[in-house]
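The excerpt is restricted to a subset of chains, each kept in its original location.
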């Protein structure tokens, strides 16, 4: 992918080292795929995230989620809270398509199980969503099973950001939002680990947007004459890591998702489904363990501070990447979203604030 | 309906007065409908619960849910936790059909909104499930949108219990389970209120079944030669009341769902999605209130003890009703479930234990 990302504008978030791709796919085994629906009235789609190269249903991964704000329709979080594992890929889409996409994910898992010859009687599909009704005629629910399967077919380590897949109809701080990603490298006990973030951004008001401490949103509001409106959006924050973390530790990270968002000016609005979900690929939980036990390695709790920082930095940068890689979009009812990339002169003056 | 229920066997649960129908529809406005799928291989279906006569989307009702055990796929609980209101009917079905049924419920709400002339861009479908794969070829996912609409069409105050609707493929304590209901009357401050319960029962082991303190399950296990197996089922407990309760108070009631279940011998097994959800019809929350405020009446917290008791009693009786009204069923792969109604001689000896 040759998209110009926020770092390419000289804007560097935080102090930790980025991974080679600076995407969630820097975590080995993780792949992301999109399928985009782009007609005059429909700006929507599907994004899938495959958490590992193995069979996620029989080789489950420790996982956790946290609901920053629950005005949303994401599914599958209850079982993750109970059992602490992920057993399907993650799928992103729009609010009114969660049911169909959830059904498609079940179908995908069933077909896989038949091909691989095991019986599957219970599946916990994890489908996350934001509401794209500003740019998309959401009531017509254009996403179907085929789109989900197409997204799976396209999954790879090198994926597009911005107005693509489930990001097609997203608005972020009243500009164009979408899919964004970033990663950070952590060195612990002499070994290197990666934490990667993927976001679907659909939250925030323009006048609140702050980049590296600069009130970019207020400036743009003056420039574009855009009015305020309500913050009716959402944001989904997914992270993956190869650090050996327990489900409780993953949950503690999830609860920090607001840090990166708030640094960019989010107020975590009322009308918003803000969900964080994360998993670790370091310990595989085989559904059947002959001994009846799993042997696991878990990070010492005291080391988490640095992981929290990696997460905050990656969330902040991923949100910016989702905005800067998106092109301006005109959609349903002629609604239009400017893109941050239309204002390079503003970005060029930012960089890290040095007082 | 002329089904013979547990009280008709002289078995009386608890000390509080029953409502006239002894069903959840004793709460004014509540209606229940079924659509059953009954072929050689398919024993499944849909049950819907309409919470009020009003437009539940614009006249929301205070609601709460509690996850006793989260090994389940029910959807819509997150938003209820955040906003404390119900905004759709409740739909019950099987595990692998949650997505399609959720989509059908969205469609139902959209069609309703179009008919009534308002725009609906966000819907929180509440779909609850148990796994009927013992009697039903669940992987073929036979429930479709039409079944959901048919269930809505059939909704009334006088509904069937047992192996009907979403109860068709249920097993309870390794006997036939299904849909059951019961209600209790509460007198507070000189006024009468009703609390009604509806259950979808799919939990428990035979040898643990206890009725009025009698080890009925152990007796039946000997008699039928049924072996133990694992408790892989679930149970959904829905309650409605016209008592003015806040969402927090409704949540406190939900958390007592295990009491009635445990009295019948449930161990709240690991492999089980056990969910309680309840709502109050006493305070209607209009989406738009010109003043910006709602005036509400809420029960004094000290009065809750009696409400807890009404709930426990109704849950216990509803589970027994789900079992005693169900007929024996032979389904997928020839799997068979006996019904409690095949053993009237055992029931006749029970009644309230008097030591």
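Lettered A and B in written order, each chain numbered from 1.
Methods note: a residue touches a chain if its C-beta (ideal position, glycine included) is under 8 Å from a C-beta of that chain, and two chains touch if they have at least 3 such contacts.
Computed from a predicted structure; not experimentally measured.
Undergrad: If 2 of the identical subunits are displayed, how many subunits does the entire complex have according to this structure file?
TA: Counting every copy in the complex, the total comes to 4.
One rule holds for everything that comes next: only the chains that are shown with their structure count from here on.
Undergrad: Cα superposition of chain A onto chain B: how big is the rotation, rounded to the nearest 5°?
TA: The C-alpha superposition of chain A onto chain B needs 180 degrees.
Undergrad: With chain centres taken as the means of their Cα atoms, state the distance from chain A to chain B in Å.
TA: Here the centre of chain B sits 35 Å away from the centre of chain A.
Undergrad: State the interface residues of chain B toward chain A in the complex, per the touch definition above.
TA: Listed in rising order, the residues are 67, 69-79, 81-83, 95-106, 110, 120-125, 131, 133, 138-139, 141, 273.
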